[in-house]
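Following: one structure in structure tokens, then a few remarks.
Just one protein chain is left out here, and the rest sit where they should.
Our next item is chain A:
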Amino acid sequence: MATLKEVQSKIVSVKKTKQITSAMKMVATSRLRGSQNAMEAFKPYASKFSEVLGSIAGKSGEDVSPLLISKDEVKKVAVLLCTSDRGLCGGFNINLINKAVKMLKSELQGKEVSFVCYGKKGRDWAKKQGNPIDAEYIGIMGGNVDFSVASGSGQALIDSFLEGDVDEVYLIYSDFQGMAKQIPTVKQILPIPSLDEIVEQEDTAPVDDAGTFLPEHICEPSSDALLGKMLPKNIFIQIYDALLQTSTSEHAARMRAMENATKACEDIVDELQTIFNKTRQAGITSDLMDIVGGAEALKG
């Protein structure tokens, strides 16, 4: 059986670990609030944008933008992989990376795949596997993501798509559905799947706040030209949204992981405390036996 001193120092060290994990949990909680606010602030822009886009997309044909046209033969694929910069967030990054692995083994088998990595964990993985990395963005995840990151990398992708360097682009990110639910998701962003999806059930006529129907927009320049300008922006919006969602998911995942770790620490401390008490009691008992034995011997 371990000595009293050993058990005691174990208890102290587990308690220290517990302090760290519970502090990390609190940090993650406050960061989570920050990125949820950023998501909240982004919502009006995104929803208004898709509303306007939907209203003009309904009027246009499929051939308004080269971004809509899928290539006859898909050889080169770019995958945007959103992960976190830091670990200690449970299976968060592994889940996202597994999604990429699964894609590489199925749909993307035999194709030339290159990665654009947002976040250090995904970058490290891609590097280790020897996958080519077109671009990497480290130090942006989890903090205040700037829109220029999304528009800059989005523009680069659009350029290489138009030049034929890339035939398809996929986005892997973590969809934030709630504190306990973050789902790794794959989304095709280039070629743009179809205008029908953008239009959804949106009515093409604009509606004012009171719900009365208004005449169709007068567009300046033409609605096709406007759509041509808006579609690339819509890609930036999707990337930005993915970055925000992944950041938020990261904090939520870390919060849960740290909460579990804190609980596990408590359990271990309880167990160790029992061992400590037992050891102490055993010591006292054996001391008593010695004393009693000694007394008996003297008497005899």
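Quick note on the criterion: a contact is a pair of C-beta atoms (placed from the backbone, for glycine too) under 8 Å apart; a residue touches a chain by one contact, two chains touch by 3 or more; residues count from 1.
The rule is simple: contacts and distances are computed from a predicted model.
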item: Identity of the absent chain, which is to be given by its UniProt protein name, from "ATP synthase epsilon chain", "Alpha-ketoacid dehydrogenase subunit beta", "DNA polymerase IV" or "Na(+)-translocating NADH-quinone reductase subunit B"; value: "ATP synthase epsilon chain"
item: Which residue of A:Ile11, A:Ile56, A:Leu96 or A:Ile172 touches the chain not shown here; value: A:Ile56
item: Identified contact with the non-displayed chain, of A:Phe92, A:Tyr240 or A:Phe276; value: A:Tyr240
item: Selected residue (touches chain absent from view) among A:Lys71, A:Lys187 or A:His217; value: A:His217
item: Where the missing chain touches chain A, by residue; value: 38, 41-42, 44-46, 48-49, 52, 55-56, 147-148, 151, 206, 208-209, 214-221, 223, 226, 229-230, 233, 236-237, 240
